[in-house]
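Here the complex is missing one protein chain, while the rest keep their positions.
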Amino acid sequence: MTDQIGKTLVIGGGISGIRASLDLAQAGYQVLLLEQSDRVGGLLSQLDTQFPTSTCGMCRMLPMMERDRVDQQCLRRGLSHDNIEICVSTDLISLKGDPGNFSVSFLSQTDGGRDDCPVLVVDDEKIVRDSMKEWLSEEGYPVQTADSAAEALNLLAEGSFKVMLTDIKMPGMDGVTLLTRAKEIQPDLAVVMMTAYAAVDTAVEAMKQGALDYLVKPFDPDAVLQMVDRIFKDAVAENARKDTVDAVILASGATFFQPNLGINPYGYGRIPGVVTNLEFERMLSHAGPGGMDLVHPVTGRPVTRIAWFQCVGSRDIQTGTPFCSSTCCMISVKQSLLAKTMYPQVTEACVFYMDLRTWGKASDDYARQAKKAGVRFVRARVHSLAPGLKENDTGIPVVWLDPSGDRRESLFDLVVLAPGQHPDAFLSGFAKDQELTTDDWGFVRPEPFLSGHTNRPGIFVCGGATGPRDIHDSVTGASAAALSAMQVMASAGRQTVQNPEKTESTGLRSDGVSLFPGALVIGGGIAGMAAALAIADQGFDVDLVEKTDHLGGNLVWLQTAIEGAGSFLEEQTAAVQGHDRIRIHTRTCVADTMGRPGQWNTRLTPVKDTAENTDADRPEQLAENGSPPDKSSGGKSPDVQVRHGVVVLAVGGAEASPDRPLPDNGPGIYTQQQFQQALDQDAIDTGSPLHVAMFQCQGSREPGRDYCSRICCPRSLDQALRLKAGHPDSRVVIFYRDMMTPGLSESAYTEARKAGVVFVPYEPGNTPELAADNTGCRVNWTDPILGRAMEMAADYAVLATGIQPGLSRDLARLFGADLDRSGFFDQADIKWRPVEAMDPRVLACGICLEPGNLALTLASARAAAAKAVSLLSRETFFPGKDTARVRSAFCSLCQICIDACPFNARFIDPETRTLKVDPLACQGCGICAAACPSGAAVVTDRSLAPMIKTIHAVLNQPL
Amino acid sequence: MIASIQTKDHSITRTLQDFFAGMLKTGAADAVLVPSRMSDSPYVKPCLIASHDRLDRTVPLGPGFFVNAGPMMSRLTRTRAGSTLVAWLRPCEIRAFVELTKLRQGAREEVVIIGMDCPMALSRTDYDDWAGQGNDMSDDVEKWIQTVYQKPVTQVDAWPVSRACQVCDAPYPVNADVSVMLLGGDLDREIALRADTEKGEKLLAEMDLSEGQEPERRKALLADLETERTEAFQAMDEEMLDQTGSIESLNRFFSACVNCYNCRSVCPVCYCKECVFNTDAVAYAPTQYLSWADKWGQVSLPNDTVFFHLTRLAHIGCTCVGCGQCTLACPSHIPVSDLFISVTRNARKAFDYVPGRDDAEPLPLSVFQESEFTDIVGMGNKEAT
Amino acid sequence: MHLTDIREKLAARPDLTRQLAQVKEQVATCIQCGTCSGSCPNAGFMDMTPRRMWRAVLTDRVDMVFSSQTFMLCASCYVCTLRCPRGLPLTGAMAELKQVAFGLNLDRFKRSTLFYKAFMDNIRQYGRVRETEMMARYFLAVKDPRVPMSYTGMGIKLMAKHKLHPHLPTWGPGRLAPLFDRAKQQER
Partner (left out) sequence: MTQTVMEPEQDSPPKTPSLNPDAFEPVAVAFVCNWCTYTAADLAGTSRLTYPDNVRLVRVMCTGMVDPQYVIKAFLEGADAVLVSGCHPGDCHYINGNYKARRRIKLLKQILPRFGIDAQRLRLTWIGASDGIEFAQTMTRFVEEIRGLGPCQARLQQVI
């Protein structure tokens, strides 16, 4: 045990790095944040708005509690937190060690660049001097030359050098003597002898006298550079700062494909008006070129017709990129929507895509908004671009093939390319140095079932370094990685920094607030278990509530479908059951809760036998018209009271039931889950050639359930491949709208095509017809490419209906949270605070939060646990200095301020009948003060009296 | 459901008194709130009466209006009392109470509101004149009733109707449980009551009344009143604009104001426990006054007069019920309500808000829509005032 | 009728069936994005776009495949192969379809088959194309007087532009025969 404060190195200051750093800092750990560029924020500092909100909410990442420790400002202006040391323009020099003891050295780019490494070249041959000078200068080294040892000594006396490259045989004083004399003048000078092959012995001798190394003539430029670079780096490493950290989070991000590399079919860099989406983002921004106007970058004329090309450097074998970059579709949806709505001049906004990947909870609806705004979406890939005719430059001609096979042509002022995400050079080097396991494309491959763990203990990874990621997944993954780092620091016996107020000799602040040191986790599926375990492992009591009689949730039926999931589930269940800090309550649900947020006292009650399990998570007293729960059994109440400071909603969800009427539920019609279970139980003979038709988006991505469930496409592909592996003559046809295989899951799509699975796209309103009777199913459809009516007799029809969240509004509201329009947990911010309610003490994970696969579920569970742990780790919270106060003498209890407060921070204390402020929820915005007519709601310095003074002061300043 | 009470002894007042007494006797009401004289003085104030034999001094209908009963209702209903209260209110009092319930200053659950057609009240000084010193006002009251409910009047004998009442755009009950339809009625014979809510129906059912109907002339009379009052409002609005259309003239308008804040004390929707202008929020250092005097050459005290009135306009801009109490209360005879009614009735149009119209209608400043008022955002749009 | 015809013929030729299966395998990962068809310079003359051709191959619609002239019109310019995001050997696949079509000896491809044969023979013999002789041999082979008639207009135009040389200097037989033999050998 040591009283050392835990410290984590975070590599990369993009949003993943910021998120991980803030989580660690809020938990009280120290963070060393290294960033190569000159600012934090990464890519996001170039994006004014994000999908699917068309707004920016980056500042919502800032912690809501202990706000005084963080600069309350837009993150574009910078980040500052007491516990985070931020080093921008800094390179990582080396990293060695093990969990609990990594030594890291890093160097600011501002000190010790190559221009600080002057080189002296001494040779009597001019050609050698000149060529050496040319090679080294090109690389940025300041070079001086001397044609004799004597001149060299003069130069050495005048100024200092880091490196001297000297010939051995020279007229006058020879190189070896020069070496001795030079070392007298400048003992730390690195001297490299240059010699002909014949004189190597002399060179070796010179090394005994202090030369660092030698080069054999004739030398090749690379060898010279490598030698000087090595000396430079060693010298630099001496200047580098060194530190010791317990854990490392790699958040170095990804880079964008450069469209001008390779065959460049779209003429990026050659054809004026072909830009990347990042360049277009700047054009859209008022801070970019063109200012408030949207103008052509070359001609300066207003832009009216814009085309977006998807999959540039993604899903393209020609650029060595078989994977999908996950985010580009939505970036283009956003840009086209913004262009169309911000600039009425834009008459044509047209997105050319292959599959519109609007996966996840809110994206599909966003794309519908874009369609409504008049953005045209064309399922076509444009093969190449040629510049328009110069003399009448009317635009860039774009030619494509529409789905019916007709060739179309249109002119566009701008073509916006959506380049894919690729691993960057830093990542490749780091992965190699640290021997991290990477995938075929160079992204770091996380360990299965351990989101963010690399093969190296103590080194965690998140964000773009693990593959193409959007903000939401990056932020979630970053919090999960922060949890892993916290676990390393805790097991190394490290401490957290507690509030400085506590130790100040000037006296203790008396307004500290503590949370009840425990967590209530509702839902015993894999999400709930993972969250419970992570919280309990950090030393906090957890009550885990499960409505059924067993743990595991959906993973129970899914376990055979996912490789390794069975034993993972078994391990997790055993760990939860064996944990001395976890109390498991099966066949139990939440009845009601008392107390204020953070100091909840929640009553758990057994699920009644008669109750349908599916409704059991509904708070009982609300479900039954206010009648008190059944306490009659045995005269003694079976209810349990639980005190907790945070709550994690992990109630999961289920496969949605098919929305459209099915033909008598014919024998061959299965839902995706039913089909999976039949496959897993060998109820289907995959060894014989089967005809199977799979239908995607059954009831999803349509009004009513207008989100993509994100899991059905990969599951269908998995099932199809399994059928094809069982018998190659099996005929599998997948009817789809857009195959949602973002990121690296694209490879399963390709595999399925290779295996001969037939994919048939359809549009809503033109759904294939499924009929069934005792003899089997029949599918009729029109193939859009062939333009022919097709028919298929199928042994099985499989309907992918997607996920239906299982969270009831009553349960969410019990803890001050709510449901979103799709019935999932309403996140405080879908991008920036993805696992929290507006109140950060209310968390959610798994598929009641958002649709996702096992990896995403585990990531959200660990992210939620990270939030819970960082809150519970604080013994006392001291409210911000600007926390709102109530002058009760003036308060009429009109509750206008309660309505106005965006954070539910104000409430009427039932005991005193006075208005109170929850100091941990209050963000000091002052909205209450503006709403209150009586001046009873006050926020330090942001109320009437000081504002009147300020107004007077500013108006009476001299001009 | 419309019921009818037969008028007894040609006295409408007596008939109504009996009606209230009946409620108390049958237990349909535990108490009634009715304007009443406390002694032989002519002044009437809302009185909470629990005993059926104490109704003889009540004046349910009459030209005296000294207190808006809205805030009194707020006092009586702030927390549950466990009893049924029947309140006899003027339309502007109902409006005030509805607004106060939205501000959580009261609750309707235990109240049955009987609202009446209210053609007018007299100003305070005119009322004094009208009532004289007479101990028995009953004949005058009956005469008044027979006059004002039969046709639009702008004055009763020599006494002009108060300005706020002259421009009142809703002289009939809105949002009451029971509406007493007096306008155009054959009041010497019967009084018609309409139940507007379940609670109202229950009350009328318990009173065991005969079936009635809306007076035939009532609708036409209401239309006439509306026309007349719209015109009166426009005239007042123009007059006010003329008198206060600039900061300079506003200064003049309020030049007699002594910052007594009576207007806000009697205002039924100025619900603050303590006005912010009475707190340290608007207290200045002596140097501040000197600095103003320096800036303008002089500074008249007390200051912040216009600041106070403009703030009050902002605070009650949507909720002013137009009862005219502020004018009645002003010691300096400033027609405060003329200004407030003219400004707020125009201002609230932007939010399509009418105070008292609907319990469920949220206060305009407590809610918002994501896409609204886009015309007031940005530069260069020369939007209309 | 036509379908049965082609199916029967294919069934009788396991080698061609195998070749067709290979084509299907080559284009299996096609995602019907249409890049091939958009980039094809001859697409405008084809009765069916290459994309639809691949779709027909993948859905085993041999009737559609071999009632089309699309693969016969492939000029082997390789643009589609260069642009295909799936990296599919589309030009090669077109060539294979040509071969299967020749092998099936279908009536509708007779003229194309004969034209190709005349062309290749001509090259084999001379090391370059001698248009007049090639066309003459082609016309003889078709055995249909309407065919030469249909080329008359084009012939006259070409002659007017001095693009046809009725009296070509003759030089000895070309030396391409061994090359052709070797290619044939390799194909096996």
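Labels for the chains are A, B and C, by order of writing; each one numbers its residues from 1.
Please note the rule applied: contacts are C-beta pairs under 8 Å (C-beta built on N, C-alpha and C of every residue); 3 or more make two chains touch, one makes a residue touch a chain.
Here the structure is a predicted model, which means the values were calculated and not measured.
Visitor: Would you list the chains present here that the left-out chain is in contact with?
Guide: The chain that is not shown is in contact with A, B.
Visitor: Could you tell which one of B:D157, B:E231 or B:E372 touches the chain left off the display?
Guide: Hidden-chain contact among the options goes to B:E372.
Visitor: Taking the entire complex into account, which one of B:T154, B:S300 or B:S332 touches the absent chain?
Guide: B:S300
Visitor: What does the interface between subunit B and the hidden chain look like in terms of residue numbers?
Guide: Touch set of subunit B with respect to the missing chain: 241, 244-251, 254-255, 257, 276, 292, 295-296, 298-300, 303, 305-307, 310-311, 313-314, 317-318, 343, 346-351, 364-365, 367-373, 376-380, 382-385.
Visitor: Mind pulling the subunit A residues that touch the left-out chain?
Guide: The missing chain touches subunit A at positions 48, 53-57, 59-60, 72-74, 76-77, 285-287, 291-292, 838, 882, 900, 902-903, 923-927, 929-931, 939-942, 944, 946-948, 950-955, 957-959.
Just so it is clear, only the chains that are shown with their structure count from here on.
Visitor: As a test of whether you follow the contact definition, which chain pair has the most C-beta contact pairs?
Guide: Contact tally peaks for the chain pair A-C.
Visitor: Please flag the chain sitting at the greatest distance from subunit C, going by CA centroids.
Guide: B
Visitor: Whole-Å distance, subunit A centre to subunit C centre, using C-alpha means?
Guide: About 52 Å separates the centre of subunit A from that of subunit C.
Visitor: Distance from the CA centroid of subunit B to that of subunit C, rounded to the nearest Å?
Guide: Whole-Å distance between the two chain centres: 95.
Visitor: What are the residue numbers in subunit A that touch two or more other chains?
Guide: In subunit A, nothing touches at least two other chains.
Visitor: On subunit C, where are the residues touching two or more other chains?
Guide: none
Visitor: Which residues of subunit A touch subunit C in the complex?
Guide: 263, 265, 311, 315-318, 354, 380-384, 399-401, 403, 405, 407, 750, 753-756, 758-759, 761, 783, 785-788, 790
Visitor: Quick check: in the complex, which residue numbers of subunit A touch subunit B?
Guide: Touching subunit B from subunit A are residues 889-896, 899-900, 931, 933-936, 943-945, 948, 952, 956.
Visitor: What does subunit B use to touch subunit A in their complex?
Guide: 103-105, 271-276, 279-283, 288, 291, 295, 315, 363, 365-367
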